[in-house]
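The complex appears here minus one protein chain, its other protein chains still in place.
Note that the chains take the letters A and B in the order they are written out, and that residue 1 is the start of every chain.
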Amino acid sequence: MWKFFHQLASPPHFYRLAATLMPWLAVPALLLIAYGTYAGLFLASPDYQQGDAFRIIYVHVPSAYLSMMAYMFMAISGAIGLIWRLKLAHAVGAAAAPLGAAFTFLALVTGSIWGRPMWGTWWEWGDPRLTSELILLFLYFGYMALRSSIDDTAKADKACAVLALVGVVNVVVVHYSVEWWSSLHQGQTLMKKGGPGMDADMLYPLLAMILGFTFLFGALLARRIRTEVLYRERRTRWVREMILSPEGGR
Amino acid sequence: MAVPSPEQPRILVGLVAMVRRDLLLAWKRPGDVLNPLFFFAMVCTLFPLAVGPSAEQLTVSGPGVLWVAALLSTLLSLNSLFMSDHEDGSLDQLLVSPQPLPVLALSKTLAHWLTSGLPLVLISPLLAMTYRMSTDIVGVLMLTLLLGTVCLSLLGSIGAALTVGLHRGTALLSLLILPLAMPVLLLGANTVSLAAGGEPYATGIWALAGYAVAALSLAPYATAAALRISNE
Partner (left out) sequence: MTAKLSANDLTLIRGESCLFQGLSFALNAGELLLLEGQNGSGKTSLMRAIAGMLSLESGEVLWNDVPVSQQRQEFHGSLVWLAHRTGLKGDLTLVENLRFEGALRPQSDVDPSEVFKRLGISKLKSLPLRSMSAGQQRRVALARMLLSDAPLWLVDEPFTNLDQEGRELVMRLTDEHLAAGGMCVMAAHQDVDINATVTRVSL
């Protein structure tokens, strides 16, 4: 058990582990998203109120969910990095930030497209979830801006970890305060009391998409972590040896 | 457990000395205190000029404008919170002092609030009058600003500590702090609007007070950690 954790903290091992995990994350992601897309677009019956417009939830809900998850993930890896002085944890946080920002952006765009037929406008300030997503996007921008303005990687890592931890507390406050502020409220339809309030042919594609997006996030993250680790360890012997070896880093 | 520690009174001495020193510095450089106040007043003047002087529009937008102006003016003054201490090396001396760093960070934030937040609360009625706010609404405005500026100073001290010594500090500070400060703005401005509309507004006050208490107990630790990181 301890050996496993010890190995996890070693960059070459982590680099190879991420490579090994890649296909195990990418293939399920592809399958689940393919099923979710097909079932969501063709099998699910149109909503009795929203017609076909609701189908955008198959992208919107997973993106919104991952935008939060990625921030949590960043904060947790930051905390691990600060507490156990684990440089790899910081590398994971650094790799996750642009992905999180991308999913947040996707959630905003799809939310806005969804809003067009619902509210008759591309942007509705009254919607608490869109407003929270926008603030979350700004939080990601702040995190990435701070990282890029500090030259020393070790220092940038720690400063960003503190910022992510402060931010994660704030995300909760943002959520509740925006909720309070908003009068227009699109009730949560996914998890109602006494089970999901959606029909099965609508729900299963959505669950498949959420799971598929999560796997996709994992696969992209593994890819980015490999680049990040390689960049950070560029002066070390193992990187040089690996690149000069016949396999060339594969 | 209840061994009286000889360190306790020293901490209080350090806290008082820190606040005293920063107030003394502010007294010797009144511009640092006055400029953000003038800025606050000027932003409040810009809005009627931009959107027109009609009475009902001013009444509706007043709370929001005053609150945005307060937020921006606090942001302006936050930039200098640790900057001069960093430049002349006294921040290094604070970092190697036997006083607990969170207490020193809290004292500096307290001094910042006394020289930026509190004056802002005190001149806000003057500007609120120009926005045709009635006396009891002005009371609510001052209460929300009182609680809100405490939150903003504390949140801002974290950002100022993270960006101290960076070349592009000013713009970066705004980018870090504004999203964090949005809930405070939202609670503050909307509470005043609710009060102005004759609706119950106690929830907003309690939420702001809760935020202030939470920030008061957590922010000094984050600021202290950020100061150590920035000064490595």
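In this section, a contact is a pair of C-beta atoms (placed from the backbone, for glycine too) under 8 Å apart; a residue touches a chain by one contact, two chains touch by 3 or more.
Source: prediction; values computed, not measured.
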Contact with the hidden chain, among A:52, A:152, A:179 or A:241, goes to A:152
Contacting the left-out chain: of B:54, B:90 or B:217, that is B:90
Absent chain, residues of chain A that touch it: 85, 151-154, 235
The missing chain sits against chain B at residues 7, 13-14, 16-18, 20-21, 24-25, 28-29, 87-100, 228, 231-232
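Here, only the chains that are shown with their structure count from here on.
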Chain centre separation (chain A, chain B; CA means) in Å: 33
Which residues of chain B touch chain A once you look at their complex with the stated criterion? 158, 162-163, 166-168, 172, 175-176, 178-180, 182-183, 186-187, 190, 203, 207, 211, 218, 222, 225-226, 229-230, 232
Would you tell me which residues of chain A are touching chain B in their complex? 82, 135, 138-139, 141-142, 145-146, 149-150, 152, 154-155, 158-159, 162-163, 165-167, 169-170, 173-174, 177-178, 180-181
